[in-house]
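Heads up, the thing below is written out as structure tokens.
Every protein chain except one is present and positioned as in the full complex.
Presenting chain A:
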Amino acid sequence: MKRLMEMFLRRLGSLLATLVVMSFVIFLLVEIMPGDVAQMILGQSATEEAVAALREARGLNDPLLERYGRWISGVVVGDLGDSIYMQGVSINSILWRKVGHSIILAMTAFIIFVPLSIFFGVLAGVKEKKPTDSIISFFGLATMALPEFVSGVILITVFAVQLKWFPIVSVIPIGESIWQNLNIVVLPALSITLVMFGYISRMQRSSMISVMNSDYIRAATLKGMPRRYVIFRHALKNAMLPTITIIGMNMGWLFGGLVVVETLFGFPGMGSLLMTAIKTRDVPLIEACVLLITVIYSVSTMITDIMYSYLNPRIRYQGGQK
């Protein structure tokens, strides 16, 4: 347990370091994006004096490091600044609501695709080279090959246009919260499931196959343990380890990078917010979104690593000893 704690602290340290570096990179990237913020705010018809005055007023002429310092010290205390496009509106007031929506979407998708793909992956792995395996593998490959904007359109056509079970566009009427409109989550979540299913179930299938061919499964079988017991008690835990890593690696994407899916369905989440921010050159908003996505990526990777070492006694008890 002590080692686990030590590892956690070490990982936390490197996480903070990553975030500091990343925040600077994000700041720099947005900095070199074409377009002048002051010009953006005032519009094309603004006079040069007005632009210069605004630049001076907003401190845009200050040296890079000074501006970075100002931004990051705001971020640390939770002040992400104001949006430029929606003038005077603080980013905090828009961003967190959208983040909430995104989290609900991600959680829904997660609850659907994780058990589904692990179950079918295990099933395919156990029935290797049999018809069950072929069908699952084919389906997995097919969904993997279709990009989300294609499978999403198919979903919309079938479930929204034809069957009319769900709304075509995921909008929340003004004045209502997402909880009153949970049906808008379903189609985007299914779309994500289609993307992830093939990927994770194939991963689970191949790790299941390699575990089932391992010496200790042979030993367990030849101890006379029934097949079902061998699969669930001996194979599953070991076969889940690589899958957990893969799922963890995709958590960042799931919680913050759903730009395509959200845009396609018009879902009011962080992905579509980022999209709007880029389209309107809303620099502080872009910075805030990208930084948040970075945080989600790093934290989810860290959680995965810790979970992995908890599940794997070889790491849990031994550390990195060679």
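In this text, contacts are C-beta pairs under 8 Å (C-beta built on N, C-alpha and C of every residue); 3 or more make two chains touch, one makes a residue touch a chain; residues count from 1.
One rule holds in what follows: contacts and distances are computed from a predicted model.
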item: The complex's invisible chain, by UniProt name, from "LrgB family protein", "Dipeptide ABC transporter ATP-binding protein", "ATP synthase subunit a" or "Succinate dehydrogenase"; value: "Dipeptide ABC transporter ATP-binding protein"
item: Chain not shown: contacting residue from A:Phe119, A:Phe138 or A:Tyr216; value: A:Tyr216
item: Sole contact to the chain not displayed, among A:Ser170, A:Asn238, A:Thr294 or A:Ser309; value: A:Asn238
item: Residues of chain A (touch criterion as defined above) contacting the omitted chain; value: 214-216, 218-227, 229, 233-234, 237-238, 311-314, 317-319, 321-322
